[in-house]
Every structure is written in structure tokens, then in C-alpha cells.
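Here the structure comes first, spelled out in C-alpha cells, and everything after it is commentary.
Below is a slice of the complex: some chains, not all, each in place.
Going in written order, the chains are labelled A and B, and every chain counts its residues from 1.
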Amino acid sequence: MSETIPTPSVPAPDIVRCAAMDLVVTDLEASRTFYVDLLGLHVTEEDDEAIYLRSFEEFIHHNIVLRKGPVAAVAAFAYRVRTPEDVDAAEAYYRELGCRTERRKDGFQKGFGDSVRVEDPLGFPYEFFYATEHVERLTQRYDLYSAGELVRLDHFNQVTPDVPRGRAYLEDLGFRVSEDIQDDQGVTYAAWMHRKQTVHDTALTGGDGPRMHHIAFSTHEKHNIIQICDKMGALRISDRIERGPGRHGVSNAFYLYILDPDGHRVEIYTQDYYTGDPDNPTVTWDVHDNQRRDWWGNPVVPSWYTEASLVLDLDGNPQPIVERTDSSEMAVTVGADGFSYTRAPGDAIKGEPAEEVGFKMGNQV
Amino acid sequence: MSETIPTPSVPAPDIVRCAAMDLVVTDLEASRTFYVDLLGLHVTEEDDEAIYLRSFEEFIHHNIVLRKGPVAAVAAFAYRVRTPEDVDAAEAYYRELGCRTERRKDGFQKGFGDSVRVEDPLGFPYEFFYATEHVERLTQRYDLYSAGELVRLDHFNQVTPDVPRGRAYLEDLGFRVSEDIQDDQGVTYAAWMHRKQTVHDTALTGGDGPRMHHIAFSTHEKHNIIQICDKMGALRISDRIERGPGRHGVSNAFYLYILDPDGHRVEIYTQDYYTGDPDNPTVTWDVHDNQRRDWWGNPVVPSWYTEASLVLDLDGNPQPIVERTDSSEMAVTVGADGFSYTRAPGDAIKGEPAEEVGFKMGNQV
């Protein structure tokens, strides 16, 4: 699997942004409690089989569909393309790659029209569509604005064993890398890639895959994220707060990771930066920089590295998992064997070696 | 030492609030960098031996004096009393308790007048004063307002082996208990006690003592605290962020703990609640409630339980440390032996025992 993915001769579709996730959940009512009652996403429509939800400032039909199914998994990562013809372009592109594709003129998801779904070279179910029903954009419906309001879908995050391989494929598809994590042995641990003018529409996290690491929604301000934590405390489900809140090193965003009833990870995210210039500088982080994942040096909980959601093939069966063979970020950073630094060697305040203080996690337990 | 402290026959002084700490530091320049350059406290005056600092909305001379000395320690916890005569009352009160006292008509700290210092029954150096030089209150000097501005001194926190003994003594002194942590064996782990109309002016934390656990300053809003974290990240001193930010269960405040160059712990704190009514309800937390210390269930780092600063006697020598004999909060809550819950037994969402999910710390490393 680690041979290079060829660059097709036909042009890549013009992808606008990450737009929606088709998410299979095993208990629709429990998931509704999580996404609607807790997180306050807005129901565009729903029935016994599926709930279509959108964020506050969205005008396309939905950003996430919760679909009842036997195995918790991602059925599709859906991207919006610029024109109807870009759906044709996507189909041709993946066909040349030898990928399985399926075209549906009426769409795979309610509210979206002509779409193509593919099993991409990394094993992920990608979907491309242009046509969508416009729904009420709630931007100024402050009568509906909750204290922890989610205002936009921000990005996906995918787990894949070979990050450079996946990155090259996504760059061919038109994504541009805003940031990545590497070590001095040439190993890449993760990469952030965007189409819209933010840090990412999707990111690749090195690990056993294909799996879905998380889906991220954004809020207007940092206090909105704190309110979500406070509300989870009030509901006595703080054990579903997996990590954070914190400030990312990568992306500079303020973040929180929480777990839905099936263990699907949801990030709440705010205030990254503009990346729309053609020469937007790419930021590379050292995997041993203890502020890369949390700017305040707070430890990453191991489950965040190891757990992720299954993804489905076009028949609805879970894709088999391929192990990562490169070294894992957790192994090289957490615990006694991992060496990490707060201040880069040479940046020590007084020049004493002991000042290159290690991973704060080491102080715990 | 664990016999009860008698209630004096003379009236207790009328304490207004915690007002200032006399703090010995070993490297005055390094401490200045921390308290002035990083935290932005305002210099009332300074010389080669001491720096007098105040918070943004303060009008007394200072809230903390950094005093150069051989051993990092607290020289005094200073309280302001309501009238000049209350200094006499304090002196008489502690004399009747058999405590060593020292009266100085010109004060122990620059900018404060007639004061008495005592070695209190718990071994802490307490100071009481009324007279103070008024200085410019910076409340509307928004030209000096930094993004992480500290606007008030909020409270002290003291480590003492026998919390109920200390609590009874402070109640005699006029403090009232707003919150505490207990278990069903009758052990008290901590208590929060106030004179002003907030959750506390000081708290007692069970542990080897007498030691100073932390001094706390407050900000206007939560984002001010996040900025302090972000700035520590930018300065590459995130290893001096010990715990947080988070939301306390006890007190409901948004908090952060950081460590100064000597390891003195400073809390940044905002938005607890009004406690001024005579029948303000006391909140008791179960030590096994995993949201008591962090409302989001995030783990308490062990150093937070074990580390604290020495305190000095009236000769300037460190007080000897007496071990706590009651069980320790860390031992009963952290790790495999401690049982903690997110949802109280009986509050489980579906009634399944497995739902009483344990301490999130257990998931780490």
C-alpha cells in the first residue's frame, strides 16, 4: 500500500470546502441528545432513520447527517465543489486512479443533488457534490443562539498510516499544506491541508487507518467552548470530555475534544488564521516540541492518539485497518522514552541543560 | 498539636479581607520578570531588596511584596481590619491564645502602618493592619490594561494537617465556611472560608503543614486567563503552567495555577459567586466526586497535592512541617486505588453500574 499514488492526467475537481459528514450511529436517540440537546446543532429535517443537522451560519442543507446503522462509522466525507461539472471531474479523476466510484444524480444525502462517492486511494469514502437545497441561514437568529453555539463546520481529521503518501495525493487534489509535524529523521506525523482560507479542511494524522479521527465545528469565541465544558459538567458527562480545552500549537486554534455516544470524536474549535494567500507560509513543528499539540504543554491523553472511528466502503462495510509502520507520535513523545522539550535546545533562559524541561505528562501518575 | 484551639474570651478583630502577602524570593530579578513582565502587576515602589506590587483595581499600597531572602517562603499573610482598634483586638486575641506576637507601630511592610504579626496556632505568620497609604486606583486606566490583567487579590490558600481544627480556629476568628470537601468517613480534606463577600479570603487544604499552597489574583473575564497561558507558551515557559486552565467544582471559578521562579504557586481566578448573605448555603463536596476540583473532570496533577511553600516564624526561620495523619485527597482519588465518579451512584443516565465512570486520570499513561 505504500507505493506512491499516481497523479491523474485529468484535472482535479475544484473543491470549495469540507461540507458534510455522513455518520453512522448505533442509537439515534442517544446521538440526538448529544448533537441537538447538548451541542445545539440545528435540525434541518429528521425521521426515524436519520437526522440532518446544520451549524448556525450554514446555508446548505446540512453539515452532518446522523444515520442509524449497525456499526458506528463514517459513511462519507463530503466536499462541496465549485460547479456541477466538477462532479464529473471528480468522477473522472478517481476512475483514472482506479478507484471504485458511484454516481447518483439524486445524491446520497437528502438535500444534496448530483454526487459522486468514491473509495479513495487511502481507503476513505469521499463524496463530491455541488447541488444543494438552500436553507435558512441562521446567522442573525440570535433568538436561537445558545451559549455554546456551533457556527460553522470547520474540518475533518483522518487517520492514515503513511502521511506523506496521503499528503501527496491530497496536494494533487488541490489541497495545500498549512502546517505539519515532523522529526529530524524525516518522519511526518501529521499534516493539515486546506481548500478554504483557514488552516484546514482536512488533516492527516499518522496511525492505523483508514479511520476518522474527528470532525470539527467552530464557535465565535473562546467562552463558547468553555460553556460546552461547563454544560457537560452540569449534565454529569464530563467523562465524555476527552481532551482540552486548550490552545493548539498547530493552527493556533482554541480547542476541545469530546466523544459522542458511539465514541465518534468531535472537536470544537475557534480562531485559527487566514491562509488564502498563494504563498501562505507552511509551519513545520518538531514532534518533540511539547507545545505543538497544546501550546500550554498540557499532556495529550493516550486515547486521543489510539482511538478513532471506522470508515465504510461503498457497500457499507467497514474498511480493513492497515497498521502504521512509521514510529508513532505517542511513542516518541509520551512517557519516559519520549524526549520532548518546552524550550528548544539553545533557547534555554539561563543556558542550563536542565532547563530543557521535558513533557509535563511525565509529572503525572 | 491536634488538640482543639480554645476560643478566646476577648472579641476577634473585625477582618475585612485578605490584603497582601509578604513573600520571600531568592532571585529578585527573576521574580520581577515573573510578576511584572509576565503577569503585569503594577509596581507601587521598589528597591534592591523588595518590590511592592498591586493589582489593577487596588487602592491600598500593595497586594504582594517580593522580598529578597535566602529561603523562598511566606513571611506573612496580611489581612486588613476594619478600624485601627482592631489591630489592638488582634494583638489581645492572639496573646490570649498564647501565640507569639509582635507589634510595630510603623508596620512591617512599606505603605502599611500600625500592624501586629503573630505565629498563629496553626503555625502561620498572620499579620493584621488597618492603616495604609492610598495609591492611585487604576480601575479606569485602560491605557495600562494588559490582555491578561490581574484586577484584584482574591485569596490565600494554606496547607495544614488537621483541617477541622484549623477551620474551627478560623470560624472563631470570624471567617465563614462557603464550601468544603469531605468523605463519608467524616474526614475533611479542605475548607473555603471568607470575610469579604466572595467564596474565600483563605482556604485550608489538608496536607503536611504549615505551608502556603497558593496566592490567587482575579481577572475580569475568562479570556484574560487564557491569554496568560498563551503568553507563557509564547515565552516558552509552559512548563511553569502546573494545572489548568479549568473550571473549579468548588467555588465555580475559572482557574489556572502557575509556578513562580521559586516554585511559589499563583492562581489566576475569575467568577466565583456572592456569599454575603448571613445564611449563604455551604456546599459540601464528596471527595470521590471527580468534578469537585475540576468541573470538567480533568485530572489534578500530583504536584498540586504535594508541593507547597514554606512559611516563616517571626524570626524569619522556616516553620517545621507537621505531617498530615488523616488520609490524603490524592491517595483516595488518584490512580487505581482511588474510587471517583463522574455521576453519583443513582444518577447514572441509564441506570447501568458501568456508567458510574471513574477518574479520567486512570486513562492516562
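By our rule, a contact is a pair of C-beta atoms (placed from the backbone, for glycine too) under 8 Å apart; a residue touches a chain by one contact, two chains touch by 3 or more.
For clarity, every value in this text was computed on a predicted model and none was experimentally measured.
Colleague: Going from the 2 copies shown, figure out how many the entire complex holds in this file.
Modeller: 4
Note that only the chains that are shown with their structure count from here on.
Colleague: Report, in whole Å, the distance between the mean C-alpha point of chain A and the mean C-alpha point of chain B.
Modeller: 41
Colleague: Okay, in this complex, where on chain A does chain B touch?
Modeller: 221-223, 226, 229-230, 232-233, 236-239, 241, 245, 247, 249, 254, 290-291, 295-299, 301-303, 334-335, 342-344, 347, 349, 357, 360-361, 363-365
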